[in-house]
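All remarks here apply to the structure that follows.
All protein chains but one are shown at their positions in the complex.
Chain naming follows the written order as A and B, and within any one chain the residues start at number 1.
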Amino acid sequence: MGRYVLKRLAITPFLMIGIVTIAFLISRLIPADPLVSIVGERNMGNAEVVAAARAQWGLDDSLFGQYVTYMSNLARGDLGISFRTKGSVVGDLWDRFPATAELTMTAMFFGAITGILLGAVAAVRRDRAADHASRLFALTGSSIPVFWLGLILLSIFYARLGWLPGPGRLPPRTDAPPNLTGLYTVDALAAGDFSLFWAVAKRLILPAFVLGWGLTGIVSRLVRAAMLDELFADYVRTARAKGLRERSVIFGHVLRNALLPVVTILGLSFGTLLTSAVLTETIFSWNGIGSYAVESTRNLDYPAINGVCILGGAIFLMTSLVADVLYALIDPKIRLS
Amino acid sequence: MTVAIEPLSVGDAPVGRPIWAAMRRPQFAFGLLVIGFWLVVIVTVDFWAPHDPLAAAGDRLLSPSSDHWFGTDTLGRDVFSRALYGARYSLPTAAGVIILTVLIGSTLGAIAGFRGGWVDSIVMRICDIVLAFPPILLAMAVAAALGPGLRNTVIALVIVWWPIYARLLRGQTLAIKNRDHIEAAVSIGVPPRRILRRHILPLAGTPVLINATMDFGQVVLLTASLSFLGLGAVPPSPEWGVMIDEGSRNFFQWWIALAPGLAILSVVLGFNFLGDSLRDFFDPRSQR
Partner (left out) sequence: MNVRAEQSALNGGSRRRSLLSLMSLLFAMALIAAACGSSADDNASDDSTDTTAASGTDDSTATTAGETDDGAEPSGDEARELIIARDMDTNSLDPSRSFCDTCQIYLTATYQTLIGIDTADPDVQVPRLATDWSSNDDSTEFTFNLNPDAVFSDGSPVTSADVKWSWERLANLAGPPSFLMGGYTAIDTPDDQTVIVTFENPNSAFLPIVSAAYMSIINSEVAEAGGAIAAEGADVNDQAEQWFFENSAGSGPYVLDSYSDGESLVLTRNENFWQTPATFPKVTMKQVQDSTAQLQQLQQGDVDIAMQISIDAVSQLEGDPNVTVGTVDSYNYVYVAFSPGAVGADPLLDDNVRKAMKLALDYDGILDVTVGGAGKQQASPIPNGFLGSADLDLPEQNVDEAKSLMEAAGYADGFTLMAMYPTVNVYGVDFDTMMQKVQQDLKAIGVELELQPVEFPQWIDQINADGIPVTAVYFAPDHTDSSQYVQYFGEIADSSWARRAGGGDAGTPLFKQSEQDLLAEALSASGDAKADLYRQLGQAMMDDNVIVPLVNPQLVQAYASDITNMHNSACCNLELGLLGLG
């Protein structure tokens, strides 16, 4: 078992190098010169100016030379300078990460709660109307295009009804709370500013729902299946036979055990959700990693594209590593990947 | 976002239950109906679509009426007709992606599982790396590198998707490889290629089919997402993502995005219903 964990740990750096390499290669395939954003459209015809800029940005080196430079910079935690924002990519990602993290965690929270509830209801009322309704809800959530859903919800709840605030993380004419974690809800609470807390929390509702609905489907299906497993397990029969009330059987034993796979799914889906946020953030003017990715792609800003891919890959590798190792630690029956 | 499915292993598949027995389930019938509808649309739309999808059919930005059920767009084209024709882009694209990923992924996975050793290691490490990329980011980067167009979208999605089937098939192969009759076949010197084709691939068919059905809807979604971001289909093709993108820029003319949005929803829902009921059907836990 210890060997498995060690093996898993040992392989992670190699996977990371693979990710970086592939990201680097793809970005160098992009058939456009990033220099236009540096020297301007008109100077692109001026060979001298272009050559100087190319040298300054280290683009005159061979592909392999650039790769070596990139890797050695990366080893020092430097992902290069973004062609678009002109800031360091690490700094850009650092600035935007909290926005995405806050949205993603809220979406996970929403997806987990609704998923567990729906899954539990579906399992207990198997093949009855509630089961079918929860299945329909879950499947719709994973079938609806998020970019469309976001537009429709905004137009109904913000533009027409005015019940919920519009796009963006902060209300207008409001400053962000003092920066502690970068998560506005947490920072607002830390600053003791409850009205700000509500204001920023409300802004999370629509995007978190749009992002989390898909997760609801995943979780509810899992919970349903796991609970069905549990409902027929020996100990449940025993508990029932002992005369425990059905409610305490379900909530005390069945649901608690059925949550086990949910945790793994949630841990793993963090990395996935994080980047599924791409479309959601675009629609909700959410200045996180997702909209950074879209902007970078639109501007063919490849240091930034690389940075996002590497961050996403790293997060996914870490979450799956933790989840797998946890499982292996607890359940010795698990072997091998 | 998708519904998670736990890929089935062969051992789970109920023996002797043919796949068509699943059709009796209402969800399955519903899914089949929806997909069937769109297939009929693809084949016959030329004969009955109310208008030409590429030419102006009236004034621009008309709201829905009896002439134009879903209104007209910025160029005065009939949105309903365009949404119908859109199926000719989204569905074949998704089918192309699924077929290619299943072929490429399954082949590599089966070889990796059967051969083991360094072949296995290399294939699986590449899978790990590709799977570690956030799918939409990888697809966006590849699409940006290749340029717009649905063909490039297919390539981008295949690159993102094949490792899933490689892993699936590898797992299946490993499970089947140790069965007695395979071991017997190996011991009497049957060539590996033949064992793969005759004994392993047929058995792995069911989980691949279920996964492919579930993935189909997701591929439709991802294709539309890329088009929405301007990295997929190009105008004037009435691809659904492109139409929603157009609609989002004229949002007060809400009808422009409505028809393609509903079209995507129905197709993906249809496939999800199919896949979901297939999975339930083959999942022993739902047999109680």
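In the analysis below, a contact is a pair of C-beta atoms (placed from the backbone, for glycine too) under 8 Å apart; a residue touches a chain by one contact, two chains touch by 3 or more.
Small disclaimer: the values here were computed from a predicted structure and weren't measured.
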Item checked: Touch with the omitted chain, as defined above, among A:59, A:199, A:244 or A:318 -> A:199
Item checked: Residue among B:61, B:185, B:209 or B:262 that touches the chain left out of view -> B:61
Checklist line | Among A:59, A:90, A:117 or A:189, residue touching the chain not depicted | finding: A:189
Next item on the list: Touching the absent chain in the whole complex: find that residue among A:44, A:59, A:90 or A:117.
Entry: A:44
Checklist line | Touch residues of chain A, complete complex, unshown partner | finding: 30-34, 36-46, 49, 52-53, 55-56, 84-87, 92, 95-96, 102, 105-106, 108-110, 112-113, 154-155, 158-159, 162-168, 171-175, 183, 185-186, 189, 195, 197-199, 201-202, 204-205, 208, 214, 218, 222, 225-226, 229-230, 233, 256-269, 271-272, 276, 282, 285, 287, 291-292, 295, 297-300, 316, 320, 323-324, 326-327, 330-331, 333-334, 337
Checklist line | For chain B, the residues touching the chain missing from this view | finding: 1-7, 54-56, 60-61, 74-76, 131-132, 135-136, 144, 147-149, 164, 167, 171, 218, 222, 230, 234-236, 246, 248-253
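Keep in mind that, in the parts below, only the chains that are shown with their structure count from here on.
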Next item on the list: Between chain A and chain B, tell me the centre distance in angstrom, where each centre is the average of that chain's C-alpha atoms.
Entry: 22
Check: Which bits of chain A are touching chain B when the two form their complex?
Finding: 11, 14-15, 18-19, 22-23, 26-27, 29-31, 135, 138-148, 151-152, 155, 211, 213-215, 217-218, 221-222, 225, 228-229, 232, 265, 271-272, 274-276, 278-279, 282, 293-294, 297-298, 300, 305, 308-309, 312-313, 316-317, 337
Notebook entry, point to check: If you look only at chain B, which of its residues touch chain A in the complex?
Noted result: 1-5, 27, 124-126, 128-130, 132-138, 140-142, 144-147, 217, 221, 224-225, 228-231, 241, 244, 247-248, 251, 254, 257, 260-261, 264-265, 268-269, 272-273, 276, 283, 285-286, 288
